[in-house]
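Here's a structure for you.
All protein chains but one are shown in place.
Let's look at subunit A:
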Amino acid sequence: MDILQVKNLKKKFGKFMAVNNISFSLKEGEILGLLGPNGAGKTTTIQMLLRVLMPTSGEVKYFNKSLTDNREEILEKVNFSSTYTQLPWLLTVAENLKFISYLYQIKNRSQRIKKIIETFRLKRLMKEQMKDLSSGEVTRVNLAKAFINYPKILLLDEPTASLDPETADYIRKFLIKERNKFNVSIIWTSHNMAEVEEVCDRVVFINHGKIIADDTPERLAKTIEICHVALNVPDGLKRTIEICQNKKVIYKLEGRNIVVDLKEKEIPEFLRELMDRGVFYDQISIEKPTLEDYFLQVAPNESKNEV
């Protein structure tokens, strides 16, 4: 069942079309990755889904109800967290969670806050002012805030950015567990492709304000045919390079390591040729295409700009 439906959503800032006629849906219990390079229109889309930015045209429906006509009722069941927004920095963590909790109709408010504190490991930080927290701690408080109203739909803008790997992993697992337990639906934006592959059931890829792909991460990755074949070549590196140049394939060199981009079906023939030319390699790894490869292929210029 579709819990969120977005139809022909457009946003124009002056002459610039930030979001151009996008339509997609979110199922109950689904985790949907919203991907795209910087400036693609992801954040603009999320803001329109929360009605903190008015669309130029189009329709957003949650639970089959129009967001325009049922804002209050819908936002009681939706929440948002972003690494790039802040909570009042002079207030303590406890004060922030308490005042935010009153923005929603929550039964057993103090019980809920207590549970959230445990879940996001915030007990030690409760009396700390937001200004004194590390960026990772701020992210955890932002996430805790997003869970305070038992949301049915969560919009998370780079939820694990600035977290250390251990905490990021904990948060990912927690979010998947919450989804499994309470059927929470999540829209997740991230630049960490490995994370998106791990967490998201489906990916909507936006570029220049338009949806250019809407599929599972696996299927999107499979549209890329190129694998990365990495070899450590103690003897015959020159011959290996010659083979690559003759075949006109892309390769990268790092010391005696060479990474060659090949289609999957070309790999056996390439390896046989190395053997025929007497090339000796003592290590080999073959990396199948990932979502990152897809990202780099569909948005190469923007990705370079980000770097």
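Basically, contacts are C-beta pairs under 8 Å (C-beta built on N, C-alpha and C of every residue); 3 or more make two chains touch, one makes a residue touch a chain; residues count from 1.
In the analysis below, contacts and distances are computed from a predicted model.
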item	value
From "Cell division protein FtsX", "ABC-2 type transporter domain-containing protein", "YCII-related domain-containing protein" or "Peptide/nickel transport system ATP-binding protein", the hidden chain's UniProt protein name	"ABC-2 type transporter domain-containing protein"
Sole residue of A:Leu53, A:Ala213, A:Ile241 or A:Leu271 that reaches the chain not shown, by the stated touch rule	A:Leu53
Where the missing chain touches subunit A, by residue	13, 44, 47, 50-54, 71-73, 75-76, 78-80, 82, 85-92, 95, 98-105, 129, 145, 149
